[in-house]
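Missing here is one protein chain; the remaining ones are kept as they sit in the complex.
Chain IDs A, B and C follow the sequence of writing; residue 1 opens each chain.
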Amino acid sequence: MPIFASLLFIVIAILFPLFAASAGWHGLLGIVIPCAAWAVFVFGFVWRVVVWARSPVPFRIPVTSGQQRSLSWIKADAAENPSGRWGVALRMFLEVALFRSLFRNTRTDLYKGRPVYGRTKNLWLFGWLFHASFLVILVRHLRLFSEPVVPMADTLAAVDGMFEIGVPTLYLSDLCLLAAAAFLLLRRIVIPRVRYISLAQDYIPLLLVLCIAGSGLLMRHFDKIDLVAVKELASGWICFVPTLPEGLTAVFFVHLFCVSALLVWFPLGKLMHMGGVFLSPTRNLANDSRRRRHVNPWNAPVKVHTYEEYEEEFRNQMKAVGLPVDKE
Amino acid sequence: MIDTERRRLLKIAGTLILGSMLPIIPCSASSPGRSASAAGAGRWGMVIDPRKCPAGCRDCIDACHAVHNVPHIAGPGNEIRWIRQVPFQNAFPDQGHPYLDAGRRDVPVLALCNHCENPPCVRVCPTKATFRRSDGIVVMDYHRCIGCRFCIAACPYGSRSMNFRDPRPFIRTVNPDYPTRTRGVVEKCNFCEERLAKGMPPACVEACGKRGALLFGDMTDPSSEIRRLMKDRPTIRRRPELGTDPHVFYIVS
Amino acid sequence: MIDQTSGNRRIEWLWVGILVIVIAIGVIAYLRQLQEGLGITGMNQNVTWGLYIAQFTFLVGIAASAVMLILPYYLHDYKLFGRITLLGEFLAVAAVLMSVTFIIVDLGRPDRAFNVILHASPSSILFWDMIVLTGYLLLNLVIGWTVLEGERKGVPPPGWVKPLIYLSIPWAISIHTVTAFIYAGLPGRSFWLTAIMAPRFLASAFASGPALLVLVCLVLRRYTVFDAGREPLQTLGKIIAYALAASIFFVLMELFTAFYSGIPSLAHHFEYMFVGIEGHATLVPWMWTSAVLAVAALAVLLIPRLRRNEAWLAAACAAVFVSLWIEKGLGLVVTGFIPSPTGEIGTYIPTALEIAITLGVWAGGLLILTLLYRLFVAVKALTEPVAVKGAGEP
Partner (left out) sequence: MKGRRGGLIAIGIGLAVFLALATYPFWHAAGKAMPVPELDLETPAIRALPARLCVAPTAEMKTRHMQILDEWRTEVVRNGRRTFETPDGRRFDRSLTRTCMQCHSNKERFCDRCHDYAGVKPKCWDCHIVPETPSGEASAAVAGKGTLK
């Protein structure tokens, strides 16, 4: 029952910081764990990418959807089956920024015993919303890591909070993240075939994100936090002068601990698709297999016996039986 | 503070639970006002005696505009209206006739928000930014107005104005004690509810002073000055046939 | 496959390109309005609603008119409309989106738009309009998408769609009725204070919407592989004729009441529209154009020989659309403010920026419509290969 294991994990991830905060271990919660988690994240990420980069990539893969480049009067699909570097860049952009392959999701239903194929955009929509709002929230947090606040964070906050909802203003990205994460989680729980293939690996990051978003909203709107103290803590990390200001609340430590857990989790599991998508051979290789010879670098040397050598070796015999030869 | 917090949470919970039952709650019930008690009134009202207005006198208008930071934007159809002078036949379109005493016909009439008992602007407001207090004052919450201008269309008296542009550059002298408005919200006369709360009369009434063209008071108190005056002198109201029950009265004799 | 959906891709791209440019201009103009306020429009203290709200009103009518296809097909099993009901539903989707956008664009403080929900106020007709419009949008999106997916897959749509379709019929009536109530419930605005406002709205909507649909069908026939056929357009022509007749009749009723009763506050507005008051006559040429076009179109649509000629039918539909756009999209809203209840005769002339924003919203709606119709035609090309012409690839 991976869902219960995951829930247990999350309960611990919430209870531990609560316990530690009441025990007064603020240094552990506010400095040691987040900094260590960040280090694990960065080095783990690089390490995973390096391991992947060292792995052999066997072939250019020509079987992506879309017409490959061939004869001049046949229209090639440059974005889908590119033949050059720029086409690959376009395809990668569409994949990373717009989740194009998810957009083409289909679903299969049985109708009177035969399968019918329909379109389904839910996963694409909520998946995209999840990632986009996560990015926006991430960039907005730069206000805690820069002084004066970088204009990008300011502008984004202004757009994100463009609707005057409550005091302080509700950020639309917060709402979107909650809704999208809830959808992605419920989808795994409600749809039997998706539940069947879901592991703790799939639930835990989603639950962590829900916890992070929930505690964030709680701090912004209900159990208010002293922002100045939070920024003081953050600037302590990045200026290498760790400080532990007064006024950090238990909810804040839960928030921070869940973020740390997510950072540690990142290089260990499926979240590495962030780096991995750039390394996926069906996305990052141009389809020029028919125009260029690709030799796998790890191939064992093959003893080649060319026709010239063959003729050299058997010329006299060939002439003797009257076979034509290239060189006399 | 804990108490306020709890009340707020209860309010949120209540809103969620009662959300579906909202239509049956009358709109006035959501704005229980108590401020009338601040000056001891049950129902504020005003009596205007146009014949006591000296020709060319704008004291009440200037006072009102100065107190409330009302912008002065030139050009026809641009003026922000709190209290203004309109020709008699515009204030009382059904009362004009060729034999009307010239003195009355040509004297401009002061027009302001009538603080109706049954205000159409309150009825149509989609956000309750305009609401009627229990002391009868129809007030606006400028923090809440979305600028849809439904209330302007609904008001039969032209007493409301939209801030089509930022009003601040058009304010002559700024009164720091009263906020300005932003562009995009509607504004109107508030019977000087902020002054009434301090026990002061409306700015226009105060400016008019001894001339006595403007009289303000509690309509529910039979002994009030305003009621005694109305007993002696016949009064009319603007467009009473619309059922809005205006509470600004005009002396006709 | 996609290539089959359009007989002429270059024209399609040109069309989309023009729409995108107009949208971009509109967005720039709107950013200006956000910065400076509604002062950049021609609206003023006397005429506080203008082009935006008028477009909103007109487009709610277009949205409601989808019912003129749904009702005959689903209630009376009028088979001929079966192939084009989706066109009506998608038109409704685009029209509702446009009308909601026009409301947003008209708000002085769009940043507070959510106050309508946060401080919900059931005594306000605008609150109910928000409810019915969002409901109608969702209904048509869900119905349109599900029915189209069913067609694409070659299976009948799931059973739960039927009740939604039946619900969408009274719902369509409701959106335009509630929109009429916005106007008809205001004391002091005598031009709008009329019990036949909602019937008038519906009559003109049931003429202008189907007129647009006929034109769209003719465009689709010309430039895509989808042909709605002759007969559905003829039926639509008859629907337009009688709806237009009702619309004209209602306006004549208003004129009678206003002028025979002799009540000045009733008559003034019609005087302003058709002859002008005290030299204020901005609308006069427009209104007469509208009147002449309406009568001429009615004549063409009522004479069978003319109606059966598709060139005449197209011309009549264009005339109906333009005429009713003037009546609703210009005359009805502005005239309600002139003269004002206190007798001021205001003026209203839209500014260039205001027109740019208006065109931008229209272009946005047409872009969505183009996208939806493209999906529709793609499915039709897939499922009705017989009807596909010019798809002669081996």
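Here is the rule we go by: a contact is a pair of C-beta atoms (placed from the backbone, for glycine too) under 8 Å apart; a residue touches a chain by one contact, two chains touch by 3 or more.
What you see is a predicted model, and the numbers here were worked out from it, not measured in a lab.
Visitor: The chain left out here touches which displayed chains?
Guide: Per the touch rule above, the missing chain touches A, B.
Visitor: With the missing chain put back, one of A:I3, A:I31 or A:L142 would touch it. Which one?
Guide: Within the whole complex, the residue contacting the unshown chain is A:L142.
Visitor: Out of A:G27, A:G84, A:P168 or A:P242, which is the one that touches the chain we can't see?
Guide: With A:G27, A:G84, A:P168 or A:P242 as choices, the missing chain is touched by A:P168.
Visitor: Would you mind spotting which of A:R104, A:K121, A:H273 or A:H294 touches the chain that isn't drawn?
Guide: A:H294
Visitor: Spell out the interface residues on chain B facing the chain that's missing from view.
Guide: Against the left-out chain, chain B lists 1, 4, 8, 31-36, 38, 69, 131, 133, 139, 141-143, 174-177, 179-182, 193, 197.
Visitor: List every residue of chain A that touches the chain not included in the displayed model.
Guide: 41-42, 45-46, 49-50, 53, 57, 142-143, 145-150, 153-154, 157-158, 164, 167-168, 224-228, 231-232, 234-235, 237-239, 245-247, 275, 278-279, 284, 294, 297
In the analysis below, only the chains that are shown with their structure count from here on.
Visitor: At what distance in angstrom does the C-alpha mean of chain B lie from that of chain A?
Guide: Roughly 59 Å, centre to centre.
Visitor: Using the average of all C-alpha atoms in each chain as its centre, how far is it in Å between chain A and chain C?
Guide: 44
Visitor: Hey, what residues on chain B touch two or more of the other chains?
Guide: As it turns out, chain B has no residue touching two or more other chains.
Visitor: Give me the residue numbers in chain C that touch at least two other chains, ranges are fine.
Guide: Correct list: 109, 112-113, 115, 118.
Visitor: Which bits of chain A are touching chain C when the two form their complex?
Guide: Touching chain C from chain A are residues 109, 111, 116-119, 162-165.
Visitor: Please output the residues of chain B touching chain C within their complex, sorted ascending.
Guide: 19, 22-23, 26-27, 76-81, 86-87, 89-91, 93, 111, 120, 122-129, 144-150, 152-158, 161-166, 182-186, 239, 242-244
Visitor: Any idea which chain C residues touch chain B in the complex?
Guide: 36-39, 41, 43-49, 103, 106-110, 112-113, 115-116, 118-127, 130, 182-183, 185-189, 264-265, 336-337, 340-344, 346-347
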